[in-house]
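Removed: one protein chain of the complex. Kept in place: all other protein chains.
Order of writing sets the chain letters: A, B, C and D. Residues in each chain are counted from 1.
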Amino acid sequence: MEFTPPQTDFATIGPPLVLVVWATILLLVDLFIGNKRTTAILALVGLAAAAAAAVPFYGQTPRISFAGMAILDDTAIAIDWILVLVTAITILFSIDYLKRQAIEMGEFYPVLLFTTAAMMMMGHGRNLIALFISLEWLSIGLYVLAGFAYPRIRSQEAAMKYLLYGAFAAGFLIYGIALIYGVTGTADLATIADQLRADQALRSSPVLLIGLGLLLIGFGYKISMVPFHMWTPDVYEGSPTPVSGYMSAATKAAGFAALLRVVDIAFPVDVLPVWQIMLAVLAALTMLVGNIAAVAQSNIKRMLAYSSVAHAGFILCALVAINVPGAVQSYLYYILAYALTNLGAFAVVIALEQAGEERFDIADLAGLGWRQPLLGAAMAIFMLSLAGVPPLAGFFAKWLVFQVAYQGGFWWLALIGLLSSVISAFYYLRIIVNMYMREPTEPARSFTTTPLLAGVALAALLVIVQGFLTNPVLNLVGQTVAAGR
Amino acid sequence: MNFLLSVIVWLPLLGALILLFAPGISDHAAKRVALIWSLVVFAASLPLIPGFGFFDPSRAQLQLIERVPWIGAFGVDYHLAVDGISLWLVLLTTFLTPIVILSTFDSVNTRVRAFEAFMLALQTGMLGVLLAQDLFLFYIFWEFTLVPMYFLIGIWGGSRRIYATVKFFLYTFAASVLMLLAIIALYVLWGANSFSLPDMLNAMRTGQFTLDQNLARWLFLAFFAAFAVKVPLWPFHSWLPDAHTEAPTAGSVILAGVLLKLGGYGFIRFNLQLFPEASRFFAPAIGVLAVIGIIYGAWIAYAQTDIKKLVAYSSVSHLGFVMLGIFALNPIGLHGAILQMVNHGLSTGALFLVVGMIYERRHTRDINAFGGLWKVMPVYTFLSLLIVMSSIGLPALNGFVGEATIMFGAFSSPFLGWEFAAFGLLGVILAAVYLLWMFRRVMMGDVTEATAKLRDITRLELTMLVPLIALIILIGLYPAPFFRAMNESVTALANSIGPTLAAR
Amino acid sequence: MELALFIITALVTVGAAVAMVLSHNAVHSALWLVLNFFGVAILYLLLNAPFLAMVQITVYAGAIMVLFLFVIMLLGSEKGQEEVNGLPWQTPVALVLAVVLVSIAGYAVFVSPTPALATQSGAAGTSTLTIGAPDEVARSLFTTYLLPFEITSVLLLVALIGAVVLTLKSREGDRA
Amino acid sequence: MEELLFTLIPAIIVLPLIGALINMFAIRDGRRAGLIASAACVASFVVGLTAFILLAGLPHEERTHVDVTLWQWIDAGPLQVPFGFLFDPLSAVMVLLITGVGSLIHVFSIGYMAHDARPVRYFVYLNLFVAAMLILVLANNYLLLFLGWEGVGLCSYLLIGHSFERKEARYASMKAFVMNRIGDFGLMLAILALFQRFGSLNYGVIFPRAGELVGQQIDWVLGPTAVASAIAFCMLIGVTGKSAQIPLWTWLPDAMAGPTPASALIHAATMVTSGVYLIVRSHAIFILTPSVSNTTVYIGVATAFIAASIAIGQYDIKRVLAFSTVSQLGFMVAAAGMGAYTAAIFHLLTHGVFKALLFLGAGSVIHGAHDVQDMRRMGGLRTAMPATFWTYLAGTAALAGIFPMAGFWSKDEIVGSAFHGTRFGTYPVVGTILIITAALTAFYMTRQVSLVFLGRQRDTSYHAHESEGIMTIPLWILAAGSLIVGLINIPGFYFLEHWLEPVFEVAHAVGEPLPFSFTLAIITVALALGAAFIAYQVYANRQWKKTFRDPLTRYLGVFFEGFEHRWYADDVYEAMFVRPFKATASFLSRIFDPMGIDGLVNGAARLVGLGGRGYRVLQTGYIRSYTLVFLMGVVAVLGYFGFATVR
Partner (left out) sequence: MVPTEYYVMLSALLFTIGVTGVLTRRNALVVFMSVELMLNSANLALVAFSRRWNHVDGQILTFFVITVAAAEVAVGLALLVGIFRTRRTTNVDEVNTMRG
């Protein structure tokens, strides 16, 4: 029985590979490191290496390897870099937080790196199996991170809910993959598309469509698409705050990366437009439900959770019309803008969160803007950006995705998106109101440390700059999008 | 290529950043720095006055064009230019800002640096709105103006400031996003990968870009929403009394003085130019709303006991005239509307200043708490009277010139007609009713114990009011140069919309 | 013959599944599930997948279910973990939805005018035992599916660390 | 010569303005301010007189072309309005009246305002007023006329509200301004219409082309209406406002709350006459529309009669004069409506002189009686203030139309026109009413003189004294004027008629000189004398207390109540307009705006908040319910996809 070694171009999975290797080493090295800050710094180094691993291939022809399982194109690299950025900032935020909350364990950073690698694989995957396993991989990592504050009850509850929900959703996802496989005989995204192109009957097969629906659901729950979002607020609230921030930024990026691959490569609009309207309705629901629910929140983490649901809806607007020129760029642009902004917002929460299990309410922000000018200003910038106020990144992002949606023929989606972003402005403004326009009831402590402030400042700066540099940022991801299909 | 407009637009923001970040600026110094800075900006804008060789009033087209590609992928340009329509509003903005900053010398004593910085940032936003010729750039400035204003009301405002500022923000924001959708629609429909307004208009004129009639009307309405709320046109006005009442004096002045004008400006610049057919179609309806606003605002102002609220409702009424002038869709109406925007900025701005002065003295704005000011504060009252009369529309003062011109426009407009002018004139009567009622209660009457020891106007306050009053009188007696500078642009615009005079 | 075997096995697996869901005792549920796994393993055999059938029995019915039983015993939670019911109306709704779901499936598989699942005569006819033979599986795993395979290894590593982290009793500086 | 004329005309206006500015910024002393103001006004009169003479030196047909444009006022595309003045015979006589009578009033004020709290301000207003009035009559276009029109409104507001500590002054000032505004509304509408029809507002463009309006109609809710009538009617609204005619007349009696000399200037001699001036100026339009002209006549005559009847029932010395003014304005408006434009202007001029005299006389009385205005508290002042008495008597005779005083000539011309007929026909009923009104006039004036000067002083709590020379001299001058001013249009010579001819030629509105009717003259004078005699019998030499009831109460009953309460016009207005207006304002402010319009806005926000809270109920915290929702989503999505292709 002959054995043909597979064609393995490790460059195609360069960044995740580097991270996995580095994380494994770090896991071992950590045992001998007393100061966990060192571990954190080493993790940052690993991230830098991972980012660097993609540099030589940026702007090149896409490379496909591992029997078509993995791809390296600019989209993947962009996702990698976004993830590196997010993870790095998360690490900056975590260092002191973990210590203060007395949950400092060296394993945190390797698990974070492993999870990040898994997320990167979502961007590199070109096969439903690869995507499924990557998704499970990152899910397990996130379960661990969510429950990292063991034995805090909320942390445990978050992990538990996430895990049950995730496993439940995984069942649907794998069933969807099974059905797709059943009708097309393949799990390779590009081949699926070829089959669909070739076979008219296939395109109207209910089994295929049900499979597609299950795929959308299976990935959609990860990005908190309504009505598959209900885990989000509880998990975000209960998880250690840096993890919440990380989840809101990185998991979304990864989930959207996978959705992009699935929808864009396997079910292109020109072949199978039927999912568009479905996804558009879900996007509208996501925007509305997320924003409306956030209005009634008083706990800031829950509010940010619902806000992240809403933003998933905004990003979906671009996905709905992904066939439009510039859609992928806009999509990624939004993911970047959103990731930076949301992460920054969580960082401010981190800076203010006391040790223990107290709920952190919006009212606790009172007077922050004057007590901590930099922190307050940064938070204000994040909130305005999330609300979509120019000239911040969030505005440009919204403009791009709504323009894409409009161009794709979904003007009503853009309209709903715009109106729901007005609703969103209400609760974002409430944060600013509390920070600047109310006097504090009691002198609140804050825990601003250098790494945290650095992270916040970095995020804020990027949020401001991204808007003005919209063109370069768009070009960053725009080079080879078409070729990656 | 010259950079005059860019300098005017960005200089204030630079000042704001300096105020925020430069170390060691005391509150006291911050006021001075801001004042000097705004004066510099004003000085920089002075060359725009016709006759200095920068702005040529004999040309209808955009002038002093600055255009640089910005977001190439989507054809967004950094594109500034000025023409007769925006010229005076630009100058009004640069003129009012130093006065407004001067008004903070007495009235703002907390977080001064932030206040002045927001004020300057706001100026950049407003100027940007007036000068941007790229739809997208315009929108950015348009939305950006909300932010500093939001903070100004929210931080330094009265007791219900938070409600007021959130309402202000959300209401305007909600309406503006509709405009964003319309802008996106225009971009997509045109398909030329450009947001440039002049280019788009050119394409429309040459027939390269035609809009379906129904769609154009919808888009018109989307723009209408944004501008109508900003103006504010009845019945979209309800944010204004709250915002005005709660805003600090400086905020009210700039809000009434410039921000509201951006709505009217937007109508002229965008609705009229982009959708001439829809403008004609909707002109009577908007005219009706404008007239209702004129009467309604005046009527309701009469029932107010809060002076600021009264002035706020008077703005609703006065801006109704502006809308009437705009949708007369003829050169006279447009002339009047633009001049009336300037006038309202001067008069109502001054009115808010005047109200602020007694608020500083008494810390109340309740009309019933005053009386007999004419006796204890004669100079103050005299100036107030002038301003009130300007607001009432007394001939020989600026308000009359604008309102009368608008009325001539509306009366002879083929889209409106004499009924609109007649009902609009009712508003003129009512203006006298509520303003004189206020004047009677506040300035006339016997001195009460509370008002007996009030100080007459200070030199600082006089410095604020005198330039305003000088312009009020100047425009009242000799508005011709103001009209002439806008004449070419306005006439060209009006001619592009359709017939300008009703058949006799 | 084959059909008869299928039907019998199917009935057993479904019955075991239902019994698992209905059992009040968690240990019983686990045992019913084991039975279900066995039934599925038989179906695997019917489907020319002997290797998977073995894996099913050893990994699923063996390792995983033993782990389940172990935890049930450890926590003593075979009974009495269901007193609190926060959602009394949940069960009927769930049943209705389940029926709808099965109906959709039935429609898609059998009724739909475009039956995409019809056994493709050529392919099915030649279906042989060889496709599921261990060597075939191995070849695929280490060639085509090398990447997922490697990912799986990392996934297991993460799960391992996670299991440790989530239950570690004491840690440095633990004050909580 | 003509150049000189051109430079003089702006000076007429600028002089009082300069006076006002000097007083405003440089003068703090009341007496000095009075002198400066008077000087400015006198200078203006001198300039005006010079200009008048120069104008008279021009050939007949050139007299209507003295047109000076200072600068382009409004330059808004098609709307071109100059800041320009027209010095034609009509404006010339108006200028002389305004500056002439104005000067005397200024001088008188120096004395009268000597003890006032704010004399400087007063003189500023006075000068401003003169300037505004001059702009009104000198404007060469309607918009500039409107500037003066509203300018005098403002100044009257300021003057009425001069002693703003007094409640009635505050209210009266506002009432005056607002009522004037209502009238201005009509005038402005007329101006708008004129522009729309003619594309210009200049008299020089409009009047020669006024004939174009014939046959033009507009359709509106009341059916087709002639454009000329519409325009004229709108103007008429303006006239009723400014000249205190029905229905906008109630502000004028209240306006007596201002300082008495101001009343003399504004509410007697000049400002209120601008309505008459407007009709005469716009005769080219009015002659096109007999219907509106007739309406004007009826309004005038009704006002004349009603106001005269009210004057009978008043106790306030100034209020009697005020109603007399309203009544006399009714005469003028009626004359103007009939097309007897010269008669209207003639009466305007004579009335300007003798009404100023009467008001100043009343001022002198009030001044001498230490601010007492109630005639019941006076009586017998003849001895204390003889100069005032005699001059006042002259004024009374003039007003009552006693030969040979000025009022006789001018009133007679109006009544004569009514009977003799004009281009619109004869008005015998109107003429009769006017004669009766004239008799009433003699009655109430004699009543006043009797109550104030004759008999004995009923209230001795004050010591009455004669006013100083600076006040009495103007009285004497005006008394003389009351005698001679009637000569300017004396039958047979008709100086005024011929002087104004060029003005009316433009629209071919020159009328035939009215033949003098001795019968009519004798009847009117006899009636007036009879009425005066009755009044004298009733009111003189009685031993009343200071709170007596008028004896007419006994004879006239409710009618006298009606006189006394001004036919309840204010109450009716209050109930019909003011209260509903206030109630509506309150409703809009308290209910409609916050709950209706803003309620929708806040309601939308509340709805979102409600949605948010409602959603929180769904987010139960039970993972099982989350999975249930998940499953619902699955069913929905699969339901769609399962059946998406079947359709």
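Heads up, the rule we're going with is that contacts are C-beta pairs under 8 Å (C-beta built on N, C-alpha and C of every residue); 3 or more make two chains touch, one makes a residue touch a chain.
Owing to the predicted nature of the structure, the values given are computational and were not obtained by experimental measurement.
Q: Counting the whole assembly, list the visible chains that the omitted chain makes contact with.
A: A, C, D
Q: Just name the one of A:D30, A:D80 or A:E157 that touches the chain not displayed here.
A: Going through A:D30, A:D80 or A:E157 one by one, A:E157 is the residue touching the chain not shown.
Q: Where the complex has a chain not shown, which of A:D30, A:D73, A:E136 or A:D264 is the residue touching it?
A: From the options A:D30, A:D73, A:E136 or A:D264, the contact with the absent chain belongs to A:E136.
Q: Name, in rising order, the residues on chain C that touch the hidden chain in the full complex.
A: So the residues of chain C touching the unseen chain are 2-3, 6, 10, 13-14, 17-18, 20-21, 23, 26, 29-30, 33, 36-37, 40, 43-44, 46-49, 51-52, 55-56, 59-60, 63-64, 67-68, 71-72, 74-75, 77, 81-87, 90-91, 94-95, 97-98, 101-102, 105-106, 109-110, 115, 117-120, 123-124, 126-128, 131-132, 136-137, 140-141, 144-145, 148-149, 152, 155-156, 158-160, 162-164, 166-167.
Q: Considering the whole complex rather than only what is displayed, give the residues of chain D touching the chain that is not shown.
A: Touch set of chain D with respect to the missing chain: 616, 619-624, 627-628, 631.
Q: Tell me, which residues in chain A touch the chain that this view leaves out?
A: 129, 132-133, 136, 140, 143-144, 147, 150-151, 153-154, 156-161, 163-164, 167-168, 170-172, 174-175, 177-179, 181-182, 185-187, 233-234, 237-238, 296-297, 302
We take it that only the chains that are shown with their structure count from here on.
Q: How many angstrom lie between the CA centroids of chain C and chain D, rounded to a whole number?
A: The computed centroid separation for chain C versus chain D comes out at 100 Å.
Q: Please set out, as single numbers or ranges, the residues of chain A touching at least two other chains.
A: If we look for residues of chain A contacting two or more partner chains, we find 204-206, 210, 426.
Q: Which residues belonging to chain D are in contact with no fewer than two other chains?
A: 605, 621, 625, 632, 634, 638, 642, 645-646, in rising order.
Q: Show me, using the given definition of touch, all chain pairs that touch one another.
A: So the chains that touch one another pair up as A-B, A-C, A-D, B-D, C-D.
Q: Which residues of chain A touch chain D in the complex?
A: 160-161, 164-165, 168-169, 172, 203-206, 209-210, 212-214, 216-217, 221, 226-228, 230-231, 233-234, 274-275, 278, 282, 289, 292-297, 423, 426
Q: Which residues of chain D touch chain A in the complex?
A: Interface residues on the chain D side: 605, 608-609, 611-613, 615-616, 619, 621, 623, 625-627, 629-630, 632-634, 636-638, 640-646.
Q: If we count contacts the way the header does, which residues on chain C are in touch with chain A in the complex?
A: 104-105, 107-109, 112, 114, 116-117, 135, 139, 142-148, 151-152, 154-155, 157-159, 161-162, 164-168, 171-176
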